[in-house]
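For this depiction, one protein chain was excluded, whereas all remaining protein chains were kept in their positions.
What follows is subunit A.
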Amino acid sequence: MTTPPTGPDGPRADDVAPAGHPDPPADGVPPDGRDVPAGAGGAVPRADDVPQWRRLSNRMLLIHPVQSLLQFLPALLGLLIAGTTSGNGPVYSLLGAAAAIAFGILRWLTTSYRISTEQVQVRRGVLNRRVLSVRRDRIRTVDVSAPALHRVLGLARVTVGTGLSDRSRTDGLRLDALNAATAAELREELLHRADPGPATSPATAAPATAGDTAAGDTAAGSRAAGPGSRTGSRAGGFPWTPPAPPTGTELARLSPRWIGYGPFTLSGLVTVGVIGAFLSRLVNEFHLDPTRYGATRELAARVLHTSLPLLIGELVLGLLVLAAIASTCGYVLAFWGFRLTRLPGGTLHVTRGLITTRAITLEERRLRGVEVSEPLLLRAVGGARCIAIATGLRVGRGAERGGSLLLPSAPRAEARRVAVAVLGRAEPITVPLTRHGPAARRRRYTRALVPCALLVLAAVVLHALVPVPDWVPVATLVLLVLAVLVAADRYRGLGHALVDGTLVAGRGSLVRRRSALPTDGIIGWNLRRSYFQRRAGLATLTATTAGGEQAYPVPDLPLADATGLADAALPGLLTPFLVPAGSGSDQGRRPVRPRSDAADRAAG
């Protein structure tokens, strides 16, 4: 049984309605008295209030086969060159490619969309027809991206983000792809004219103006003049670049010097892995023997004659160099031309990308906070990045962090400046955090050391039982040293603060984060106490929110502080459940029997 609350905005669960739902506003019923701006017709085609279903750009018929071919390229090459290979693998690959092409065409034929004054609808599916409908006032973000092929053909992919961050069907509202000009108009249309309703103004006016002044005072004001001409000149080089919004305050722009932080992101490790897998697959497909060719034979001979520790050292070094190069390339590819702009309509606008360009627009009233994150290596060279905590933007993995990245790896001061400008308040980012005390420090050490100690023990036992080189148990001792260092650093990063109506949580060593969540975005508390935490008198207070990672923990607070923090952050919520300390209730290992229910009823 489901009982959705009925607010004016209706239940969340109905945001994306399955096909069965008839949608009254779009199917004939005229929009109830809402004023449609006259200029809207350009981006939103409609004939007499009932918009037509529209296909995606027909140039996609070129892209689908190319994409499928690229995907099956290694196997096809194997088929073409090696010719008579044993086994049917390549044949299946060819069939697979043909099927993928057919599927692509079929998908294009069966996908259509329409946009009315009330909602955006996407109809797709071959056997299983689905109509996805999203009400336009629920649209949080619009992400316009153009991979290389799309750019050559003047296309752009539009992804509409709603508040359904807890569902995995993110590709539900992806229009892949539209003409670039249509896509840009669509974005303007959806975000800037979609909801002139009352929710916008009171909620965001204060932070937005505060942010404007903060940014304008520091750096953005002086830079705001420049951008138009540069993006304009770049637009000539390619069929399409995301159109730069004409007005707005520029909050950040990529400085070429930041590319120096690229190697320290290590995002390239994945790339190196993928390339490695690709090469090994090529070797398999072609039945190559590395010992047959001059260069590789020499390499193989050297590998066989090097001592093991030296070989490991060389491998690690080589891998690191490769990863650094790949990371730098990745950084340039993803973030070239990065600009973060605040538009007058109350949106943040990010454009970036060298080959694949992306333009992400995010409504500021969907912003639930910001996070400054410093991965260990990046922190060592004084870098950091800034991430938005917003509903409708799931925090992705990898260097691009989905669409939520507000600033790629950059100097720490810059990341903080952007965080302050976006948040509209300075203190949450700059204030020193309250430490969590000796018990939390002890817990950092036990949690780091115990697993390592077990490993050392296992190595010693193994050494005693089977012939293992003597250096193995000794080498594991290094782990203990590392564990101590990590534990000390983890404690240094641990902290919290409640300033300026914002909950600030700092944590982590390998990735140190400082999350700043304005308390009006917090929608509940999880107070978790493991057995060992209860013994140490600690608790992990987690603030849940509708944006970003959904839960932002403040780990290992002394219990009284956790209660106090939760109570101070959302005044009133905990009040009915608070009792003076030592009033005979639990807080010990186990709850005791409660007072009788009859007394409770009388009391409340």
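By definition in this document, a residue touches a chain if its C-beta (ideal position, glycine included) is under 8 Å from a C-beta of that chain, and two chains touch if they have at least 3 such contacts; residues count from 1.
Simple rule for what comes next: contacts and distances are computed from a predicted model.
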Subject >> Identity of the absent chain, which is to be given by its UniProt protein name, from "Putative spermidine/putrescine transport system permease protein", "Sugar ABC transporter ATP-binding protein", "Acetoin:2,6-dichlorophenolindophenol oxidoreductase subunit alpha" or "Membrane protein" >> reply: "Membrane protein"
Subject >> Residue among A:152, A:300 or A:527 that touches the chain left out of view >> reply: A:527
Original post:
So which of A:256, A:467 or A:580 would be touching the chain we can't see?
Top reply: A:580
Subject >> Contact set of subunit A toward the excluded chain (per top definition) >> reply: 1-9, 11-13, 138, 163, 165-166, 391, 431, 434, 496-499, 523-531, 534, 542, 544-547, 549-551, 559-561, 563-570, 572-574, 576-581, 583, 585-587, 590-591, 594-595, 597, 600, 604
